[in-house]
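Here you go, one structure.
Of the protein chains in this complex, all but one are displayed in their positions.
Order as written gives the chain letters A and B; numbering starts at 1 within each chain.
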Amino acid sequence: MNNATRPAGLVRGYEVVIGIETHAQLSTRSKIFSGASTAFGAAPNTQASAVDLALPGTLPVANRGAVERAIRFGLAVGAQVAPVSIFARKNYFYPDLPKGYQISQYETPVVQGGAVEFFVGDTPHRVQLTRAHLEEDAGKSMHGVSRDEAERSDGAPGDFHGAWSGIDLNRAGTPLLEIVTEPDMRSSAEAVEYARALHTLVVWLGICDGNMQEGSFRCDANVSVRRPGAPLGTRREIKNLNSFRFMQQAIDYEVQWQIDLIEDGGSVQQATVLFDAEHGETRAMRSKEDAHDYRYFPDPDLPPLAIGADWIARVRAEMPELPRERAARFQSEYSLSLYDASMMTQSKAIAVYFEAVARAGKEPKLAANWIMGEVSRRMNASGLAEIPLAPAALAALIVRISDRTISNAAARQVFDALWAGEGSDVDALIDAKGLRQMRDAGALEQIVDDVIAANARSVEEFRAGKEKAFNALVGQAMKASRGKADPTEVGALLREKLG
Amino acid sequence: MSGAPHALGVAGLGRALAAGELSSVEITSHLLDRFARHERLGTALAIDPEPALTQAQAADRRRAAGDAGPLVGIPIAHKDIFVTRDHVTTAGSRMLAGYRSPFDATVVARLADAGTVTLGKLNCDEFAMGSSTENSAFHVTRNPWDETRVPGGSSGGSAAAVAARLLPAATGTDTGGSIRQPASFCGITGIKPTYGVCSRYGMIAFASSLDQAGVLAQSAEDCALLLGAMSGFDARDSTSAERPPQDFRALLAAPRDGATAGRPLHGLRIGVPKEFFPAALASDVETALRAALAEMARLGATLVDVQLPRTELSIPVYYLIAPAEASSNLSRFDGVRYGHRAEHYADLQDLYRSSRSEGFGAEVKRRIMIGTYVLSHGYYDAYYLQAQKLRRMIADDFQTCFQRCDVIAGPVAPTVAWPLGAQSDDPVANYLADIFTLPASLAGLPGMSVPAGFGAGGMPVGLQLIGNYFAEGTLLHAAHAFQQATDWHARTPPPADARDE
Partner (left out) sequence: MALTLFDVRRIAELARLDLGDDEKAKMLEQLNSFFRIVEQMSAVETSGIEPLYTPLAAVQEAHLRLRDDVVSERVDREANQQSAPAISDGLYLVPKVIE
């Protein structure tokens, strides 16, 4: 299914065309071309080896772990893994680029083709990938180093009187997989869902930790607009989007900006833009266009990378069940809906948890609801790494709801207790808190009769059409039963008796 | 011990040290003194007695403890293209004035492990770009045979130091002829091994697919001794050939099948390409080389006519590929993390431009410009790609020759060493003089320069021997046999004055 032929929602009569380039930091222990550590958060330049600093005489040596992760990715998206691929030098000057060139891949990348499938709402989408290639990350600039600090520095910064940046090359040489899509997306929502699906996949595969705050997963969005049927418009590239929320905002703003420009009689010039989150706007970067003659050529320090069929077969054999495959299995084994199954495969942790709860409690639909609801809510709020509620306990709780031992309200109290670690035996907690629902039909009927008798005015108001009076009667019955009645049953009895 | 100690080569010195005839401290002190007295030759950029004598003492102790390795206690020095912890490394450039490397080049470390004593760093053309050492940012080096002439380049300091017997041997690098040509001009023996035999880790990169480390010494035997310690696989260099270090001394000495005492080169087929003897070859050089080839034949070798039809094309091919790679390799010199930073700059781009323009000399800038141009958008296919294809064809031409011969012989350079200052104005004319050394560089083949006589003005002439891939042993053996039968390699410049004794 090709999105280009899918009827798209137009914006002010324009079709939006989006392609995304993602830089995923690969989760290797050491750098792609040196043996320095990739651990986050070290003091400046304490993880920048002689090779990373491009000291005279240093040479790159490639990391097998980076290549293996690229292979895993290629297989997961159904791409071709190139039997031979070439590392090339991308030449430009920038302070965070120590060699004055980045080792990347140009004409022959390691992964070619492939696709990512995902949902926008209930609608399935498929985005074609052009390629994915290996390259090294650059260092970082820190701003706001003051003149005073600079004057105290070791060395002579000359007579420069302006502001300084401080360069930290710890990140330089971290392996990246650059994943490029075809311009298949037609809305910011689709772009965000693609990015989310890609994020889920790389984390699921164990090739990237997905920590967007730390810069492990960065997206650039290429955005253009056109009248339907017209040729592709000129695109602008929004760089370094490191949150899904910003991605949506940035694309939406950019689309409006481009349309405004065109409607005013202008034409969009190719540019690289940044998203200013504070003001919610995209702004063109100041660097001149002529900087982009990268003078690519095959790196003479690195012979061609060969990936044999046996290596690919080994990686394929070790691949985990992929999110889409697991979602399909959840649908068939646990009768989950398409939507619920995709929600339960948003991460491997969730999927494993769901399956454990479903197997223990035999109520997969309820399990999915609780996980999508209470569990997700609390996990997002708390920032915990692991769900603190044992699957068996959640399963047991769900059983007690479905066999009507406790009401939904009571269940939430038990859930709170389990989450807080007050206990792990669901029945014991139910009894300790006295939450067993009344099961005695006769006793319940007695309570309802008493309430009707004692609240004649509410009865009259209800019969006169006031729903609020009904709720008051239910409330009275609940009070009389000290909360142990099942409100649904109470309601049913009241309606039966009051007509 | 007869004769001055500085007349001893590596092998001879090793024997003298082993026999207790002198100590490493003694020979080191002696050579340090000679360096001081021959300072006007300008061979060195940094000679440091302190670490040298400390190493010499350690070597003497090591020898006393029973370590009889052939290089223990032998004084050498390194072309200033190799980074060293103990000495400043400049690559002959103002860009790296005062630069201290936190690590040693692999080649340096291996020679140190084998027991050599490092006296310091030797002069060279800036970033190894040049054929006369006149492109050094610091001073020129003078040819010991005639101090008004160039020693050749880019390893001119290494060649002159060995020729003047300030050292028994030195390291050099060869990208387009930078070991072979200065060896020829200075009347000493030089070897550039097959690409990949010596590690490039710690060798400041000029042209990555061409650069190779090698040796300049008094004889093939001495070259074999150093090369044995220097060579072999290095995990830090992805272009390092996965071969262990070889015992080149043994290969040099092993007799050929069917050889006799009088015909040690029996069965050796020496290919002589007609393109290596063009009209432009100076007649004095040709005369010396024809005589040397006749000597080879007398020693049992067979001379075979071969062709290298694309010899002339190697000039544009090399001078496109090497600058292209260099332009990229030199981008790291930007004044940010090390090296020269300008005093005055208004912003970042100004910092880059000023630091680089102040730090690089004219030839380096020229090659960066050429390289940047040939890689730039729109020109890549016509220039760089085309050159790399021709390179393949040149390499294939050699393989065709090697079906009919074992080594290829010819001149190293079209003339003997020229006067200082003679060539500076037209860089292109300089490039044309590299015609005989470039083809083997492009193909990555091993090559030697063997002293073979004298030409105009009494200046030395070298015979070039080119072998097939990883056939250093064959080259060294042939050179050694020639040196057993002749004494060109043992000749030294006449003493200029009382400095020499």
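Going forward, a contact is a pair of C-beta atoms (placed from the backbone, for glycine too) under 8 Å apart; a residue touches a chain by one contact, two chains touch by 3 or more.
Since the model is a prediction, treat every value here as computed from it, not as a measurement.
**Q** Out of B:164, B:241, B:433 or B:452, which is the one that touches the chain we can't see?
**A** Touching the chain that is not displayed is residue B:241.
**Q** Taking the entire complex into account, which one of B:195, B:276 or B:418 touches the absent chain?
**A** Among B:195, B:276 or B:418, only B:195 touches the chain that is not shown.
**Q** Tell me which residue among B:93, B:209, B:246 or B:329 touches the hidden chain in the full complex.
**A** Once the missing chain is taken into account, the touching residue is B:209.
**Q** I'm checking contacts with the chain that's been left out. Which of B:82, B:127 or B:360 qualifies?
**A** Of all options in B:82, B:127 or B:360, contact with the hidden chain holds for B:360.
**Q** Mind pulling the chain A residues that touch the left-out chain?
**A** These residues of chain A touch the chain that is not shown: 28-30, 34-37, 43-51, 53, 55, 61-67, 84, 87, 93-95, 141-143, 145, 149-150, 152-158, 160, 162-169, 274, 285-287, 290, 293, 295, 298, 300, 302-306.
**Q** Could you pull out which residues of chain B are in touch with the chain that's been left out?
**A** Contacting residues on chain B, toward the hidden partner: 98-100, 102, 194-196, 209, 235, 238-239, 241-242, 312-313, 315-317, 319-320, 327, 334-339, 341, 345-354, 356-357, 360, 365-366, 368-370, 372-373, 376, 382-383, 385-393, 395, 426-428, 431-432, 442-445, 469-470.
Here is the rule we go by: only the chains that are shown with their structure count from here on.
**Q** Distance-wise, how many Å sit between the C-alpha centres of chain A and chain B, to the nearest whole number?
**A** 57
**Q** Write out the stretch or stretches of chain A touching chain B in their complex.
**A** Chain A residues touching chain B: 50, 53-62, 89, 91, 93, 95, 98-101, 156, 158-160, 162, 167, 169, 293, 295-297, 300-303.
**Q** State the interface residues of chain B toward chain A in the complex, per the touch definition above.
**A** Contacts found on chain B: 82-83, 89, 91, 96, 99, 101-103, 105, 200-205, 207-209, 235-239, 324-325, 328, 330-332, 334, 336-338, 341-348, 351-352, 372, 375-377, 380, 384.
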